[in-house]
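A single protein chain has been omitted from the complex, and every remaining protein chain is retained in its original position.
Let's look at chain A:
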Amino acid sequence: MNSRKDIGWYLLFTMPLLFIFTTVVLIPFIIGIGYSFVSWDGIPANPKTFVGFDNYVELFKDKRFLQSAWHTVQFTLLALIIVNVSGLLLALLVTAGLRVSNAARTMFFLPNLIGGLILGYIWQFIFTDIFKFIGEKTGLEHIFFNWLLDPKFALYAMVIVFTWQMAGYTMIIYIAGIQGIPDDLIEAAKVDGANLRQRLTKIVFPLLMPSFTVCLFLTLSGAFKIFDVNLSLTKGGPNNATEMFAMNIYNEIFAYSHYGLGQAKAIIFFLIVAILTLTQVAITKKREVQM
């Protein structure tokens, strides 16, 4: 009786989600795999010709695609480190028992509530106008110039904006983790004479491992799939120096009208993201400890 009721509940809650997931993710994904084997310009009236694996062969010869892959890797690595370090530092800061910690917590989280597109436009203004202004006023023109015009610095600019957006979010997750650590454990360590560094590395970080798993996963997949900030901040420029994976695929499909090739790129993109994030989760999961 009881178990049948449970199944009823189970179905009630999972069916809508399963239905939505199937119709908006699973089925389009399968259709997408199909498109990656044809050559098509995206206009329904025009013919789709089957080309087998040609698209997949072609994309590895596409220099711009490979370049965008390299940009994405650079961006992801930088973003992964900076977002998590700053998220963790902010979390430690606001859990240290300062009087303003509640207000600070809200403020750090706020940028995450602004959409990536808008953030991109705001920062575009900061990098182009304000940076230049500061540079002219202070004479530090080798630091404060228009970052978006320099291929290297444009990438750093994207990392900064992404960090601005994501650090607050990871901070919340780290705060939850830190608050989950019992106070008596820390106090006992203090009584035993452990200093801050020891307390952090021997007690806090190991017990924070589940938070690390979640945060690293979120930033890794988020940074890899970045598109909105890319579009609004740099549009992939200057000279395609900040064109990320997702943007390259978008351009291939919509700017060049190569639906098949773009779809093949998207499939490869999916595989890379899946492999990377699964490996990361597997590695960090292994290091999680139980109290």
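A few comments on the model shown:
In the analysis below, a contact is a pair of C-beta atoms (placed from the backbone, for glycine too) under 8 Å apart; a residue touches a chain by one contact, two chains touch by 3 or more; residues count from 1.
The rule is simple: contacts and distances are computed from a predicted model.
Chain not shown in the complex: UniProt lists it as "Extracellular solute-binding protein", one of "Multisubunit sodium/proton antiporter, MrpC subunit", "Pimeloyl-ACP methyl ester carboxylesterase", "Extracellular solute-binding protein" or "Y-family DNA polymerase".
The missing chain, though absent from the display, is touched by one residue of A:Q74, A:T95, A:N146 or A:T277; that residue is A:N146. Within the full complex, the residue among A:Q74, A:S101 or A:N240 touching the omitted chain is A:N240.
Residues 9, 12-13, 16, 41-46, 128, 132, 146, 149-150, 237-240, 251, 254-257 of chain A touch the missing chain (whole complex, contact as defined above).
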